[in-house]
Structures are given as structure tokens and as C-alpha cells.
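Removed: one protein chain of the complex. Kept in place: all other protein chains.
Our next item is subunit A:
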Amino acid sequence: MSDIKVSNLRKSYGAVEVLRDINLDIGSGEFVIFVGPSGCGKSTLLRCISGLESITSGRLEIGGKVVNQVPPSKRGIAMVFQSYALYPHMNVRDNMGYSLRLRRASRAETEARVNEAAAKLQLQPYLDRFPRELSGGQRQRVAIGRAIVRDPAVFLFDEPLSNLDAALRVATRLEIAALKETLPQTTMIYVTHDQVEAMTLADRIVVLNAGRVEQVGTPEELYEAPGSLFVAGFIGSPSMNIISGAFAEGLGAPTIGIRPEDVILGEGPYQGRVTHKEYLGADSFVYLDEPVAGRLTARVPGKADYPDGTTMAFGFQPAKIHRFDATGKRLTTA
């Protein structure tokens, strides 16, 4: 049992309230990702769950037990830090076996578990090396290995890939996905600001904004039916086109949102002037200027052969229009 229940959790630093009334239910074995802009409180929430930060008020349960006052080492968690946090004066073997030595595990057990984790992460050739002798990717694998060795009920990842280059990030992301497959009973909570990581890894995503939970849902739910304007703008790259005013009113809501891939170029009731294009290989982004709606982004497959300044027709499928009320909440009916 490694389910996590967060009830009315608040965290303040003096007069500054960083987390406000957080309520979350994370099932045992679930992979949940916290996303949100910088300063939204996602790392603080993770640190509250880990026990590295105390909770100002509210309740935190792990495996059915209230752990508000339980020290981090007794919560059955392991954490992978953004900066790896490998102990520089210990080699990989000692780094990975550190928690077991603290627990006074036998030498044979420590050795066996370190070797098992090293095999899982292809770290055997590096066991006698020091962190300074490893590449960024290898260090991150050691950090994950150190967490695996503890056999935790809950895995916490604090932006584990943000120090890696783009290629390595993809490779390590796949490794984490594979790791999750091998640990089906382990609950994983992962903090990132990279929505590709969130969309590809998560069973469910928790979107945080200004210390509040904005929406919780599967990647598909968040993408297909964002509950608020904030989520609509935050999830998806390039961002959803958000249009207010007369143009939106004409489509039945104070504010509407249209994903760039749902903008149909070349046909439709509207006219826009092409201001700029970005070619990405598999597809292109076309930036349009519409006199009433303002600037819009369209995503088209392949290369967009429209000269800048061309005025062209565009439109949207009605079913793909997301409608929001004046407070930014999603309207369920058109």
C-alpha cells in the first residue's frame, strides 16, 4: 500500500502562503506528475510529501498512515534530486549502499541489492568510480539507483532531467518509463516544468498554479478538455490560441481556445495575414494576424509554402473549439 492522500494542505513561509488548500488522492502504483510554471509550488509540495519541508496545516497520509510528523527516512520514500545530490566523497557503490549501511544491513545484503540495482540500470562498470568521474546521464542513473536500493513505496523525482542535454533527456525519460514498468507497485511522483515529460510519462498530471491545484487528469483529459484557461494555455506546445472579445462571442463564449493543429488553413470563413513561419521538419508553425482575433498560431504538416504577407482563409472544426466563461472556467456546453 503506497497510496498518498493530501487533505487541505497549506504551506506558508511567514506571511507568504506558498501552497493553498491542496487536496490530492494518488493511488498506489500510480505515476503522477506535478507541472506548473516556476514558483507555482510544485517542488514545495513534493518536499512536503518527502518530509523535507514541514506542513503548516492540513494532513498528509502515505499508505493510510498520517505522516505529518514522521521524519523523511521513516516515510518509505526515496527521492531523486535535480542536482543528483550524489555524495562526492563516496564511489558509486557506497553512494548506492549508503541508506542500507545507515539501516545497518549486512554487508552481503547491501552488496546484493546494490548489484541488483546496478544491473537494472547498467551501472556495473561504474561501481568503483566517483561521481566526478561520471557523465551527467550516468550520475542521474546512480541517483535513481540509490533510490531503487531502498526499495521505497514512493519514488519522488524533483526535475530529474533538467540538468541533462536534449538527447540524454529523451534517453533517460525512456529509462524512467521502463523503470516504472518494472516497479508496478511503486507510486511515483515527478515534478517537472517540461510538459513533454509530463505528457509522455504520467498516468495523471497535476497542474499547479500560484500554490493551488488547477486541474488533475490524464494527459489526454488535460489536452482534450482543459478545465481552465490557465491549463489550456499551459498544456500543449505551441500554446493553445486563446481568443476573447467579439470574435469569441461570435463563437458562443466570452473566451475560446483552439489548438494550433485544429486551425484549418486554406479554407474557412476567416481571413488572416501570414506574418511568420517556423519549419520544424515534420511540421511547421504558421503565425497569422486576424484583424479581430489578433495573432493566431496554426500547425501544418511538412513545410508551409506561404510567403509572409499572404492573406489566406482559415477556419476551425466547431467540435475542436474550447469554450471558457468570463472567470476562465471551461464551459461544458457550447
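The rule is simple: a contact is a pair of C-beta atoms (placed from the backbone, for glycine too) under 8 Å apart; a residue touches a chain by one contact, two chains touch by 3 or more; residues count from 1.
By our rule, contacts and distances are computed from a predicted model.
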Candidate names "Carbon monoxide dehydrogenase", "Maltose/maltodextrin transport system permease protein MalG", "RagB/SusD domain-containing protein" or "Ferritin-like domain-containing protein"; UniProt protein name, chain not shown: "Maltose/maltodextrin transport system permease protein MalG"
Option touching the unshown chain, where A:Val6, A:Leu19, A:Ile33 or A:Ile77 are the choices: A:Ile77
Per the touch definition above, residue among A:Ser7, A:Ser50, A:Ser162 or A:Thr200 touching the missing chain: A:Ser50
Residue of A:Ala85, A:Leu168, A:Leu183 or A:Ala210 in touch with the missing chain, whole complex considered: A:Ala85
Footprint left on subunit A by the chain that the document does not show: 50-52, 71-73, 77-79, 81-89, 98-99, 102-103, 131-132, 139, 146, 150
